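Just one protein chain is left out here, and the rest sit where they should.
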Amino acid sequence: MIEVKGVSKVFSRNGKAFEALRDVTFGVDTGRFISLIGPSGCGKTTLLKMMAGLIKPTQGVIEIGGKEVTGSGPDRALVFQNFVLLPWADVLTNAAFGLEARGLPKKEREELARAHLDRVGLGGFERHYPHELSGGMQQRVGIARALAVDPDTLLMDEPFGSLDAITRNVMQHDLLRLWQETATKTTVFVTHSMEEAALLSDQVVLMDTRPGRVSQVVEVPFPRPRDQALSDSTDYLEFTAELSHKLEQMQRIDMARSMEGGSDDDG
Amino acid sequence: MVDTHTSPTSANAAGDGSVAKVSRWLARYWLQTLGLVLGAIAWEVIGRAGVSPALPPISAVFAAGTELWSSERFVESVKTTAGSILIGLPPSLVVGVALGLLMGLFQPVEWFFRPYVNASLSLPLVAVIPIILLIFGLSRTTIVVVIILYVLPVVMVNTFAGVRSTDRDLIDMARSFNARRGLTIRRIVLPSSRALTLAGVRIGVGRAITGGIVAEQVIGVLGVGGLVQRLGGAFAVEALYAVILFIGTVGVLSLALINRIEQRYQIKEIRA
Partner (left out) sequence: MIAGLIGWELYARSLENNIFFPTVGSMAEGLVTLVQDSDFWTAYRLTLVPFLWGWVSSMAAGVLLGLIAGLNKTLWKLISPYVAFFHALPVSVLVPVMVVAFGIDLLARSSVVFLFGFFEVLLSTVVGVSYISDDIRDMTRSFGMGPVRAFRRVVLPGAMPAIMAGLRIGTGRAVVGMVVMELLLVSVGVGRLIIRYRALFEADLLYALVVTLAIFGLVALAAMRRLENYVLRWRGDS
């Protein structure tokens, strides 16, 4: 169970204070998939990094399983938007990196990595190098790397944001299938796309921006297991449309505010 | 599983004779080759016209060259210069890379060496030669010391930059997996700094040749540099040009060689 309690984060940028998050509070039940979604600047990535233990909150606390998050740990794994693979290492070494960090000897970690590469559909590509792979395939390596360390919590930072629309679609459905069939771990997923969030998550946390804060927490009403057909159903389209409009409105308001020369510290 | 992996060079690999390779190379570089040829012709013509004693025709240069390049005195000077470089260069490279790495990884080390490195790179290092000369005299030691002083700062700075250029994202990723410092250095920082370090080595080699020869010229009697000075003093222009051609060619070739090595690494490191 992840609990975010009154978390605020203030960055100092060139001497000026920048409030990235203000008093964010919500909870994620174990085994659920939730999305953080909101316009640019709403702090969703910052929040995710705090859950990962890479950034400390200025105020408030994040607890996982009852214990406060103080740094990175073996119970969580990140998947990055830009894949962040080692360009000079092959796919197998990359997938095994998290395990290597854990201290596993070579034979064991390569076995585990191989197994996970198979799960994400990259069996046979172990000796390839990242630059030889498409974006979608590179991200699969990133996912395999994260799954290989068997974390309790999966943290994904706009993992499909760098991919083209078609690949993104494929990846979304593959992730859905993978998560439902095998992983079913607690997952926090940051995205820009409401369609993505509605397809994959049990719960959507809508965030507003400047300063970043929780606007609404919405339950996604579609039963599991979900499949491809869901994306075509009217219920889904209506649900997504309504929330997308909300999102759009938030973004427009924010743009208007910044054009009026609004300062960073809104009341 | 469908094999989508095609290597870009595999298409050309089969049945490539050296003739084909040369003609492909020519097709790409014909303008440059033309330039070389035109220049050579112009040189010959101008030389024959006797415009200046300093400009002998290229044919005369090659004539003097063939005689000179096989002469004992030339071979001896080359051996001397090469010897000095071989004594001074490798240790400077090793120490330079090591110090550069330490500088990049540990703040206090950087703090300590920064002023020297910066100073050596912004001053005319040549100015230091008279001092080295004063201390070590007209000997090979002077030349070696000059080479070391020329190479060390350059290699250090480039290696340091290489370490610092490591992608922040990669380091964050390693942190997120709780990797220990040693692992991060081994798997991420070191491979990431390879490109710049190699560039530093390339520049260092160039400076070793330059520094060694300048020092020899100042001393006046040792090695290739000394040879150049003596030939100049004797107004043996054709031979002088022949030696210059030799030096320049060696310089170009060694640069090209290291460039080749750099490129081999670059192919593995396509940075998005």
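We call the chains A and B, going by the order they appear; numbering starts again at 1 in every chain.
Heads up, the rule we're going with is that contacts are C-beta pairs under 8 Å (C-beta built on N, C-alpha and C of every residue); 3 or more make two chains touch, one makes a residue touch a chain.
Predicted model only: the values in this text are computed from it and were never measured.
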Touched by the hidden chain, restricted to displayed chains: B
Residue among B:L102, B:A174 or B:I209 touching the omitted chain: B:I209
Sole contact to the chain not displayed, among B:T142, B:S176, B:T197 or B:Q217: B:Q217
Listed residues B:P57, B:G83 or B:G251, member touching the removed chain: B:G251
Where the missing chain touches chain B, by residue: 31-36, 38-39, 52-55, 112, 115-116, 119, 122-131, 133-135, 206, 209-210, 213-214, 217-218, 225, 228-229, 231-233, 235, 237, 240-241, 243-244, 247-249, 251-252, 255
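We adopt the following convention: only the chains that are shown with their structure count from here on.
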Residues on chain B engaged by chain A in the complex (per definition of touch): 1, 3, 5, 167, 169-170, 172-180, 183, 187-188, 191-192, 194, 268-272
For the chain A and chain B complex, residues of the former touching the latter: 52-54, 71-74, 76-78, 80, 82, 84, 86-89, 97-98, 100-102, 123-125, 128-129, 131-132, 149
